[in-house]
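A single protein chain has been omitted; all remaining protein chains appear in their positions.
Order of writing sets the chain letters: A, B and C. Residues in each chain are counted from 1.
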Amino acid sequence: MPLDKNGIAKRIAQELHNGYYVNLGIGIPTLVANFIPEGMEVILQSENGLLGIGPFPLKGEEDPDLINAGKQTITYIKGAAFFDSSTSFAMIRGGHIDLTVLGAFEVSEQGDISSWKIPGKMVKGMGGAMDLVASAKNIIVAMTHTDPKGNSKLIKSCTLPLTGVGCVKRIVTDLAVVDVTNDGFKLIERAPGVTVEEIASKTAGKLIIEGEIPEMAL
Amino acid sequence: MPLDKNGIAKRIAQELHNGYYVNLGIGIPTLVANFIPEGMEVILQSENGLLGIGPFPLKGEEDPDLINAGKQTITYIKGAAFFDSSTSFAMIRGGHIDLTVLGAFEVSEQGDISSWKIPGKMVKGMGGAMDLVASAKNIIVAMTHTDPKGNSKLIKSCTLPLTGVGCVKRIVTDLAVVDVTNDGFKLIERAPGVTVEEIASKTAGKLIIEGEIPEMAL
Amino acid sequence: MNKVVNDAKEAIRGIADNMTLMLGGFGLSGIPENCIAALVESDVKGLTCISNNAGVDEFGLGLLLKKHQIRKMISSYVGENAEFERQLLSGELEVELIPQGTLAERCRAGGAGIPAFFVPAGYGSEVADGKEIREFNGKMHLLEHALTADFAIVKAWKGDTHGNLIYRHTANNFNQAMATAGKITIAEVEELVPAGTLDPNQIHTPGIFVQRIFQASSLEKRIEFVTTRS
Partner (left out) sequence: MNKVVNDAKEAIRGIADNMTLMLGGFGLSGIPENCIAALVESDVKGLTCISNNAGVDEFGLGLLLKKHQIRKMISSYVGENAEFERQLLSGELEVELIPQGTLAERCRAGGAGIPAFFVPAGYGSEVADGKEIREFNGKMHLLEHALTADFAIVKAWKGDTHGNLIYRHTANNFNQAMATAGKITIAEVEELVPAGTLDPNQIHTPGIFVQRIFQASSLEKRIEFVTTRS
């Protein structure tokens, strides 16, 4: 059965390690914060100027001076630090973030990503996505395997305007965990109850399937 | 009579205006701080990370965390700000300093300056001088008119390695105030009791002398 | 040091038609509300506004958009604004989109006298169109140029009469970099204190970058997306 948003987020949380500095994009990636394993210390960066995002505030404790990159009210943890946008992107561009998780419209076999612009639709902007994908050491894309019409989002070459090239390392979808390798996509895990055949049929790019593909352990 | 160091500093202090941010180099320029007119507010920058240098500390109040660019113990004024070296030179390079005063070995008719290196002698380094001369809006050189051997330091072209090109606007020496113009040096004022002839004889570069040259009012 | 002005109206004096402004803030957080209100009242028009976002329909830069005072926005993300979208689609408004980190660094560079620098962001995308591309350490980079503005307008938490500024939490965002890059920089602060009151080790924007400062008369500090946990 395909994963829901929380399932994708839960699987991505398994990629975290103690002491990681992580930037979580808007949407599904934000949910990853809810699944950080007990006892693991992970520092979440908000590119608008915070290291150490805490949980959402309690009602009545919202602070207009304290928001995340999605402009939602947040809190901060002990040991947090605030800084300006140029310092924030110095961290990002300088490769100091251990892991970036973001959404996408499409990912290509080469690890190219399209995530910010659909021709003919209102273009809102790339925000910090281009900076993040151009510089993060490790980039995981969180998205559905297909678009609402059923078209694969893991394709040979991106058809939409690019956000970055050759940068995505791993994709976690509602159906599978797929790595980007020099030889194309490589199937790593399948969602519980989802068959390799279904994943293969919904992956437009070259998909390498080697040996038994384990189910995700969620 | 030629001015002494304090006389040169006193004359340079006349170039200050209320609200100026000023960087004073090591040596004679540092003395300018002693002649800031009563009631005038001038903020002195120390390129090692301070806006708002105060007087030297009282004995027993020296702080190893509080020094100027010459590594002397200092104090700071009310309204001071400390910052790191990259921010400090952002101020300098970004043209935010109203006036820079520094010493020199030679200044050319074109406003080129040599101040950091004498071939054959131990080279200690340029420190922040190249950054300052390349970016300050207004640069005044404080120096003696001639070297200890009597050679003019205001010359057609610099003979020593350059610190910067076409940057000096005004030179205040023990003998005169000289501006750098498109047509060469221009004599503006003479030190009390010093003749135009003496200044002319000790200026190797082209010196424009127009009309009556007033004595400095010190 | 006579940097203190009475109010926003006095602070924005000299802002004229067709000028370029930088405005601090991220979303609605840390935006110079009082100055925006004064600009709306001033009827100045043809503005180019460098701001990470473009406000919402009834707040922030949305107020200037509504009155057609903005000719061009230079931003990284301009969602959450229906009037913006309408003007853009109708061709009344021009928009230049810049990756957020590049935007921040271009402002910092403008203040720091660095006319151009290389960054990897945008390589392979349309952002790279027409830009010089160069490889460093096996990676492709674009040459990006500094941004400056006729006026930079920032919002700080505390400020002193010398123009020293301290920001609070994530309301700093673009304010610190933009404060350095205005020919004239205006700071609107929640609390204006005498010089010597703020800890000199804790200044985010040293006063040298600020030409005019005033205490905001009232701040709504609207929240765009109130999000709470149960």
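One rule holds in what follows: contacts are C-beta pairs under 8 Å (C-beta built on N, C-alpha and C of every residue); 3 or more make two chains touch, one makes a residue touch a chain.
Values in this document were obtained by computation on a predicted structure and should not be read as measured data.
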{"item": "Sole residue of B:19, B:57 or B:103 that reaches the chain not shown, by the stated touch rule", "value": "B:57"}
{"item": "Option from C:16, C:89 or C:116 whose C-beta touches the chain left out", "value": "C:116"}
{"item": "Missing-chain contacts mapped onto chain B", "value": "46-50, 55-59, 61-68, 70-74, 76, 82-86, 88-90, 92-93, 112, 122-131, 134-135, 161-166"}
{"item": "Sites on chain C contacted by the missing partner chain, in the whole complex", "value": "105, 109, 112-120, 134, 136-137, 141, 145, 166-169, 200-202"}
{"item": "In chain A, positions touching the absent partner", "value": "19, 21, 41, 43, 45, 51-52, 76-83, 87, 89-97, 135"}
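Operating definition for what follows: only the chains that are shown with their structure count from here on.
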{"item": "Far-end chain from chain A, centres as C-alpha averages", "value": "B"}
{"item": "Centre-most chain, if every chain is reduced to its averaged C-alpha atoms", "value": "C"}
{"item": "Whole-Å separation of chain centres (CA-atom averages), chain A against chain C", "value": "28"}
{"item": "Approximate Å spacing (C-alpha centroids) for the pair chain A, chain B", "value": "55"}
{"item": "Rounded Å distance between chain B and chain C, as computed from the means of their C-alpha atoms", "value": "36"}
{"item": "Touching two or more other chains - residues of chain A", "value": "none"}
{"item": "Contacts with 2+ other chains: residues of chain C", "value": "108"}
